[in-house]
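A single protein chain has been removed from this complex, and every other one stays in its place.
Entry: chain A
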């Protein structure tokens, strides 16, 4: 493993910019019953940012896992710096300069930043860790990122965005010549993304080849040189980004052109208020939040990360306590102390992190769909009626067009979009009257997103209250009728979607404008 004695933070890498550094050809990977990759091709040059695009399940992660030594290829070869290589482990690949920053961060929360960066290769003084040197070296890389993280901070005290920066610092310390980034911006704020892109530009200038995986096609333009598109485990094309449009990428990804990102809305809001929240507060999280929801309406919750949107939804749902405020559904004031009360009343909350809070991944599609309404498929002694349960699950699998071989398939094996539909099915089976959708399209591919949008519209059309919490402003503009904007735990504005713009919403979200002050 390359272990520089002093951090070579500014040294350029050997080899000319533009020279090929990595080439993977004919990569094929079989998992039991599935051909995950079928003769895929990828080549990377020094000093290039190379986007890897494709829908969920297209095989992007499998490909980079092979390149980084996590999986072994069944066929085809990886040529690194002109030499055919076979990496038996991540450590193997890291040792020669191929490093990956995973979407799920791999940091140890109870260790310091420096300890994480040098985990497994701590500088030693005799038998002991040379803590002073370790922290000093780590600080050099951190300083280069200009994010103000100290090497002796505990990782658990950092925000997710700053933890990401630590991962990048770690990659820098490994002297990576090939850096693979999987959805690096998914949890970053705008300014943090700006900083990340500056860093990427610096790395490029030093001759690092970067493979960049992202669902956010709009941001590719700012950093990417070439794009490789994959579909269904196959290689589709590699193009210079300058020669193509985002629409070209999307149609290559889905194999057809996508005329519209959002469906035509079929419902219009009426004057009838079905759901009202007034003066809702939770000390330290949000205060005096009030809004109402009308029949047929989709209400958006906009705001930056940490503005309190999720916290409000969770408090309404009884998942977290509230300190003040009332919730009224269909003219009746509810007393909600737990999710059980809220569900009883007809309120549902689809959490932002499906795998963490929404889905029992080891259970079947059927079991997940009936989970919130077992009473409807069992007798009064608690005995489940299997035919009844199967037909209920089947109904929602058909209704929501959930792609699953059978209803007894384990939820873990479904794609993100289909998992989301299973969660939606769970709440529809419960006859919910108000649904909070918290980031329902995060990490879902383009085609599945459209299906979710259609569903939201249909729910609103059927008179079910839909509240859409999303960080994607185009989603707010494309799907909602009104938008409640949050800033640091306060509602700063409630806007008619038709009469507003991304810019105006951002002004409220950043606290520049305030309607109620």
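We adopt the following convention: contacts are C-beta pairs under 8 Å (C-beta built on N, C-alpha and C of every residue); 3 or more make two chains touch, one makes a residue touch a chain; residues count from 1.
We take it that contacts and distances are computed from a predicted model.
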Protein that the absent chain corresponds to, by UniProt name, given "Heme exporter protein A", "tRNA-splicing ligase RtcB", "ABC transporter permease" or "2-oxoisovalerate dehydrogenase subunit alpha": "ABC transporter permease"
Touching residue (missing chain; options A:403, A:433 or A:514): A:403
From A:330, A:363, A:399 or A:473, residue that would touch the chain that is not displayed: A:363
Option from A:280, A:414, A:456 or A:483 whose C-beta touches the chain left out: A:414
Which of A:55, A:297 or A:481 contacts the chain that the document leaves out: A:55
Contacts of chain A with the absent chain, listed as residue ranges: 31-34, 55-58, 231-232, 254-256, 260, 263, 317, 319, 339-340, 343-344, 349, 351, 355-363, 367, 371-372, 374-375, 378, 381-384, 386, 401, 403-406, 408-410, 413-418, 426, 430, 445, 447-448, 450-451, 454
